[in-house]
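A short write-up of the structure that comes next.
Removed: one protein chain of the complex. Kept in place: all other protein chains.
Moving on to subunit A:
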Amino acid sequence: MVRFKSRYLLCEVCVPERNSLQLLDERAIHHTLRAAVNRAHGDYGSALFNIGVNVKYLNALTGVVFIRCRKAHYRLIWSALPFITHLEDRGQTQNVQCFFNCIHVGGTIKTSQKFLAQYNRQQLHRMLLDCNTDAEKQHVRRALLSCSVGNVKREEADDEEGSDDDDE
C-alpha cells in the first residue's frame, strides 16, 4: 500500500480589521501563495507549487486556513509564507494587508483539527484572564452558551468530510 504523504499547514491570517476577513476566498489565497513562492523560489518553486498544493479549508470568520502540500517539499512552501504581506483580490481592486501566522504543521487533517481546537481553547483561557469585572465574565459565558448546537453539528459534518479527503 503506497500513498502520497502530505503535510497540512495550519495558518492564521492576521488582518488589521476583522471585517476584511469576509473578503477572503480560497482562490485569492492560492493566488497570493503562488506569487509568494514564485518570488522566493523562482520557477523551480512554482513548479513544485503546481504539484499537490491546494487550499483545503478556509474559515472566513476566524481567518483559519489549511494548506495541503506534498511532504517532500513542504519546507519550500512553508518558507515562503512569512513573505506574504498582502492579499490580492481580483474582484475588488483593494489590497488587504495581512500576514500569515503558521501555527501548526500536521500530517493529517485530523491532528491539525485537534490542534486547532486545543489552540482555540488555550486562547480563550488567555483572554478570560483579561476579564476584569463579573459583568464581562457573564457576557462571555452567555456568548459561549448561545452557540447553537445546530452550528456545531454542521461544523462537525464539514470536518468529517475533511478527514475523508485525507484518506484518499
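Heads up, the rule we're going with is that a contact is a pair of C-beta atoms (placed from the backbone, for glycine too) under 8 Å apart; a residue touches a chain by one contact, two chains touch by 3 or more; residues count from 1.
The working rule: contacts and distances are computed from a predicted model.
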{"item": "Name per UniProt, for the chain absent here [options: \"COP9 signalosome complex subunit 1\", \"RuvB-like helicase\", \"Radial spoke head protein 9 homolog\" or \"Ribonuclease P protein subunit p14\"]", "value": "\"Ribonuclease P protein subunit p14\""}
{"item": "Among A:45, A:63 or A:106, the residue in touch with the chain that has been omitted", "value": "A:45"}
{"item": "Contacts of subunit A with the absent chain, listed as residue ranges", "value": "38-45, 79"}
